[in-house]
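Have a look at the structure below, then the notes.
Excluded from the complex is one protein chain; the other protein chains are retained at their positions.
Labels run A, B and C following the written order; every chain starts at residue 1.
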């Protein structure tokens, strides 16, 4: 089981901030494929990976990264702090 | 007649902050020569022109500058503001 | 060295007043970010963040600045939630012996905060709502460090 979090317009498109998934995906990219296939709202949120960022266990990572041992995955647009 | 002002260690070496001079010098350099010739304390103050700055009527200038029309000359070390 | 992530407003004057004292401090730099209203139509800005990751990211950025420059103090405050135009969003402060270090560290903190701290801004105005897009220039700014 893995916690998946969504922020900003990713959260808005998918319609929820967080969910718990039982997934066999071994990489972030594979998880994204699995989510895209679920429903149109996921497909819309993950339409353009270049406009998305991913964090694994609260550290910035990338879409090629393995999911082994990861408890929390977060998807969000590029950050705009400051 | 021209007002001549001294600041920081130039003032300390010469021993006064300001004096009024009647000079025929036409450039700053000529005024410096005149002052150097007056007394040892002036010679000591103007020993090394590279370590001095000059302002004419409260604007930074240089030792080649003409004195025509100038009412106030100031000599001081490089500034250390901030 | 301190990081604060909060919804409440803060008083930048009071923060500066108590920041960066001690015999080694010669230079204190602060940056304060304010909600701008370019169009004159902004009713509020909503700042979303990623609790947990935000604090980690800010602490990491601050640690990196402290490793790169001889700082005698640093402070990061960042708000989240709804902010009106003119309200302060965030503040960084750095203290060092000399001005070059204090300025460089403050700019470094700001550049990293912009693109590496998990905050997202949404503008709610008379013309509707929109998420503030990240700027290429902000990402590019990181390459100078």
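Heads up, the rule we're going with is that contacts are C-beta pairs under 8 Å (C-beta built on N, C-alpha and C of every residue); 3 or more make two chains touch, one makes a residue touch a chain.
Since this is a predicted model, take the numbers as computed values, not measurements.
Here is the thing to keep in mind: the chain we left out touches B, C in the whole complex.
Mapped onto chain B, the interface with the missing chain covers residues 5, 7-9, 11, 55, 58-60, 74, 76-82. Mapped onto chain C, contacts with the missing chain fall at residues 11-17, 20-38, 40, 85-86, 97, 99, 102-103, 106-107, 110.
One rule holds in what follows: only the chains that are shown with their structure count from here on.
With every chain reduced to the mean of its CA atoms, the largest distance from chain C is reached by B.
As a whole-number value, the distance joining the C-alpha centres of chain A and chain C reads 26 Å. Distance between chain centres (mean CA atoms), chain B to chain C: 48 Å.
The mean-CA centres of chain A and chain B are about 72 angstrom from one another, to the nearest whole unit. Within chain A, contacts with two or more other chains are made by no residue at all. Shared contact sites, meaning residues of chain C that touch two or more other chains, are absent.
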